[in-house]
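Heads up, one of the protein chains got dropped from this complex, but the rest are sitting where they should.
On to chain A.
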Amino acid sequence: MLHRIENIFRQQEKDKLTIYFTAGYPKLDDTQTIIKALNETDTDIIEIGIPYSDPLADGETIQQTSHQALENGMNLNLLFEQLKDLRQITDKPVFLMGYCNNVLKYGTEKFCKQCAEVGVDGLILPDMPILEYQKQFAPYFDKYGLKNVFLITPKTSEERIRAIDELNGGFIYMVSSAATTGGSWQESPEKTAYLQRIKNMKLKTPQMVGFGISDYPALRLVNQFTDGAIVGSAFLRALDPDKLEQSVKDFISLMRSNK
C-alpha cells in the first residue's frame, strides 16, 4: 500500500499546498476545529506544530503562537488526545512539526507509537541531525511507519542533498532562503535559480518549499519547479479566533485564487 503522502504527489497536475498551524492556538481546543476546517478546503497536507518553549528556527509569529498555546495549557498528551479521532476527520496526510527535545523527553518510541496510533504520517524536526536520526531515531520511525522530513536550504551542499534524498523522508522541506520562519518571500533570480537547481537534481523524494510563503503568486511559482508550497506564519496571522472556521476557509481560497 502506498503511504498516504505518496498518493498526494501522484497528482501531477495540481499546485500542492501544505498548511502549518500551532496546536492549541488560538485556543486550547481549536486544534480539531482547524483540522476539520482545513479538511473542507483544497489543502493537500496538514502540518501540526507542537508548541515549544525554545523554537530556534522560528520567527516571531510562531514564537508567539507557541507561547500562547503553552499558556493555554497545550502539552503532548493533550495533543495526542485531541488527535484521537484524526482519521475520522480527515484523509489528508498529517505531519507533526516540533523540536528534538519534545520527542526525546517524551520518549522516542512512545512518541512514535502514539503518532502511529492516531494516524500521523510523519515528523518534521528542524533540529534533527542526519547522524542522530540514523543512530537514535530511524529504528522507531521505521517500526511505526513514520516518515521523517529533512530540511535543506540554498546553502545545503549537493552531496548532503543526495544523502537526504536516500533517507526516504516523505518529502524534502526546502527552506526558501537563509532565514527563520515568517519572513517575506520575494521572487528573485537567486530564488528561481535555487528552485531550478534542485529541480535539475531529479531527486526521488518530492520537495516542498516553505518559510515566508504567503500568497498565490509564490504558491504558483514554487509549484512550477517543485512539488508544493508550505504556508505557516501567514496562515496563523490570518486566523480570526471569533470566526475560526471561516477565516481558515477564506485564507485557503485566497491562497488558491489568482486575483
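In the analysis below, contacts are C-beta pairs under 8 Å (C-beta built on N, C-alpha and C of every residue); 3 or more make two chains touch, one makes a residue touch a chain; residues count from 1.
Quick note on the criterion: contacts and distances are computed from a predicted model.
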Chain not displayed: protein name in its UniProt record ("Succinate dehydrogenase/fumarate reductase iron-sulfur subunit", "Indolepyruvate oxidoreductase subunit IorA", "Tryptophan synthase beta chain" or "ABC transporter ATP-binding protein"): "Tryptophan synthase beta chain"
Touch with the omitted chain, as defined above, among A:7, A:33 or A:101: A:101
Absent-chain contact - pick from A:32, A:75 or A:192: A:75
Interface with the unshown chain - residue positions in chain A: 52-54, 56-57, 59, 63, 67, 70, 75-77, 99-106, 126-129, 131-132, 150-153, 155-156, 160, 175, 178-180, 183
